[in-house]
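A single protein chain has been omitted from the complex, and every remaining protein chain is retained in its original position.
Here the chain labels run A, B and C in written order, and each chain numbers its own residues starting at 1.
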Amino acid sequence: MKVRIQTEDFDANEECARLADGKNNIGAIVTFTGLCRDEEGRLSALELEHYPGMAEAKIQEIVEQAETRWPLQGVTVIHRVGRINPGANIVLVVTASAHRRAAFEAAEFLMDFLKTSAPFWKKEHLADTKAATETGWVSAQDADDEATKRWQLKE
Amino acid sequence: MKVRIQTEDFDANEECARLADGKNNIGAIVTFTGLCRDEEGRLSALELEHYPGMAEAKIQEIVEQAETRWPLQGVTVIHRVGRINPGANIVLVVTASAHRRAAFEAAEFLMDFLKTSAPFWKKEHLADTKAATETGWVSAQDADDEATKRWQLKE
Amino acid sequence: MKIYYFAWVRERTGRSDETVTLPEGVTTVAELIDWLKTRGPEFEFAFENERFVRAAVDQQLVSHDTSLKDVNEVAFFPPMTGG
Partner (left out) sequence: MKIYYFAWVRERTGRSDETVTLPEGVTTVAELIDWLKTRGPEFEFAFENERFVRAAVDQQLVSHDTSLKDVNEVAFFPPMTGG
């Protein structure tokens, strides 16, 4: 299974080994792990919500786009949902290719599109509950939209 | 130790854990693993030679350049030497940052410069010894020099 | 038709999903939003800045002028912040 959404943690090494299993022509494996930052102690936890069904389908679609664009020998995407503590893993992307440039670019592409196109939402639970007057939902970042745009294919 | 040259294999998870230890503000970890391809069974093994002293110093210098250029919370570079079988690991780069772009770019930068500026040489031992009339030393790739050039800072 | 609400849209409407029968004259996502807003202050609150609310129709992200013809499932949510 290339795409998984789960509450449990993941093990990057295990996913790399699974992806490389039986293939001897892989020259480059890139992993990206996104973690929950503690924002200097401000954050008590993140809560990750998703749209079941659409989230899996959307990630699958992004993976297929990456596979069309780069000669990949394997891709794995795991996105966690539920309560996630500071320092814990949120997302894992693994890409494997014969050459490093394809593996790097595909991993960055996948992360940029995951950020802006996959139906997940982050809510912050603050350590100082008195400060928590805001609703806590993380706002979408213009920088992420910009990051996504750079992958547009030139006509 | 950020930079290591060794004959033994490495464990990417262990290196990530070591690098992240005690830091809760890491938002992104990128790992790059370079592996020995078997080239459809053509290759029996790679032999990696290096210039002791200069190799460590040169990688250290590249790491310091990356740390100056991107806000990194950690960097690890491990390069193996000696005999390496198809499917086995050759090189590991780990970068950690608050944000994904810095981690991705720094890892790619480190790999591009490792390829072209660090004193390592690869020799191929072929599976078909009768075909091994060539000396077996891998030639430098123009594509790697090109990859290095794109990091030149604009004036 | 099934409607899903996520993140702060869910919190504001006070529900994660519901099944509705579309009244006569509601044929697009925008018209659905207008109708939902007549159902109470929690819906007015949820859709007070419509341009911040994204819509998916049968799990495809769409613009608010999209038709609801033959649609099984509509979802409303803020811009996505995964990854």
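Just so we're on the same page, contacts are C-beta pairs under 8 Å (C-beta built on N, C-alpha and C of every residue); 3 or more make two chains touch, one makes a residue touch a chain.
From a predicted model like this one, the values you see are computed outputs, not experimental measurements.
Participant: Given the contact rule set out at the top, which of the displayed chains would the hidden chain touch in the full complex?
Facilitator: Looking at the entire complex, the absent chain's contacts are B.
Participant: Of the listed residues B:Val3, B:Cys36, B:Val91 or B:Ala106, which contacts the missing chain in the full complex?
Facilitator: B:Val91
Participant: Just to verify: which one of B:Lys23, B:Arg101 or B:Lys122 makes contact with the chain not shown?
Facilitator: B:Lys122
Participant: Mind pulling the subunit B residues that touch the left-out chain?
Facilitator: 34, 48-51, 53-55, 57-58, 79, 90-91, 111, 114-123, 135, 137-141
We take it that only the chains that are shown with their structure count from here on.
Participant: Return the chain label for which the distance between chain Cα mean and whole-protein Cα mean is smallest.
Facilitator: The chain sitting closest to the overall C-alpha centre is A.
Participant: Based on mean C-alpha positions, I'd like to know which chain lies farthest from subunit C.
Facilitator: Between subunit C and the rest, the longest centre separation is with B.
Participant: Taking each chain's centre as its mean C-alpha position, how far apart are subunit A and subunit B in Å?
Facilitator: Chain centres of subunit A and subunit B, defined by C-alpha means, are spaced 24 Å apart.
Participant: Centroid from C-alpha atoms only, then distance subunit A to subunit C, rounded to Å. What do you get?
Facilitator: 26
Participant: Could you state the distance in Å from the CA-based centre of subunit B to that of subunit C?
Facilitator: Averaging C-alpha atoms per chain gives centres 49 Å apart.
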